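For this view, one protein chain was removed and the others were kept in their places.
Moving on, here comes chain A:
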Amino acid sequence: MIDSPLIKLDHISLKRQQQSLLSDVSLSLIPRQIMTIIGPNGAGKSTLIKIALGLIKPDSGSIFRQANLRIGYMPQRLTLNPLMPLSVERFLTMASPSKQNIANALELTGISHLRKRPLHNISGGETQRVLLSRALLSDPNLLVLDEPAQGVDISGQTELYELINYLRDTLGCAVLMVSHDLHWVMAQTDTVICLNQHVCCHGHPEHVSNDPAYLSLFGRRHAEAVALYQHDHDHQHDIHGDVVCEHRHHD
């Protein structure tokens, strides 16, 4: 029997200022499943995630959330006011007052030594782990991650993705994430949703990577591109969406 879905989005549409951001998007996530949303910049990936989280209300469509759904959310990046004095521990206290829970979460993400450090004084990779720790404090059965490896160097990215995989295995939670790292997406994800305002294609990574819609969106030589993508990270901050199309592959 198929597990009943943790969360299910049905025919979601959203318009802002006469411009369609999402049209007729459906997805459903079962327990322990890893689902990745890929797509170019402006495809509505973050918007879709915020709708799933309930931060944005769609114009039409319905959202079903399982009654015992506990979401841990990791936002795209921590935009923290530089004036606000916060230690890692104080930041985590906002999600859970229990010191024991905080210690456990930091242990899981491997940053116990940062507990007393000011949040302004840690690296990008460490900041992402702090955010991940906070997401874990709700004892989630669904982790929602919006570009978890953004602003993290290459070796840090691999470690972070391995950590996410490890967390899925040990905590048994489902994962819904936006990622640009096609390499990881293809290797580790159960289901890929290729989004460009609408769902271009979805399914198992292998299936998706052969889908014409995917090929037209990400470029024909995507296999090489995935490899290339690993070597070329200058696009990470501004033009990361259209990664593959941005490069001219000589073949």
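We take it that a contact is a pair of C-beta atoms (placed from the backbone, for glycine too) under 8 Å apart; a residue touches a chain by one contact, two chains touch by 3 or more; residues count from 1.
Going forward, contacts and distances are computed from a predicted model.
Only one of "Chemotaxis protein CheA", "Sarcosine oxidase, delta subunit family", "Membrane protein" or "Metal ABC transporter permease" fits the UniProt record of the hidden chain, and that name is "Metal ABC transporter permease". Only one of A:Lys8, A:His120 or A:His198 touches the absent chain when the whole complex is considered: A:His120. Here one chain is not drawn; of A:Leu21, A:Ile34, A:Leu53 or A:Val178, the residue touching it is A:Leu53. The missing chain, though absent from the display, is touched by one residue of A:Ile7, A:Leu29, A:Ile51 or A:Ile71; that residue is A:Ile71. Remark: the residues of chain A touching the chain excluded from display are 17, 50, 53-55, 71, 73, 75, 78-87, 90-91, 94-95, 118, 120-121, 134, 138.
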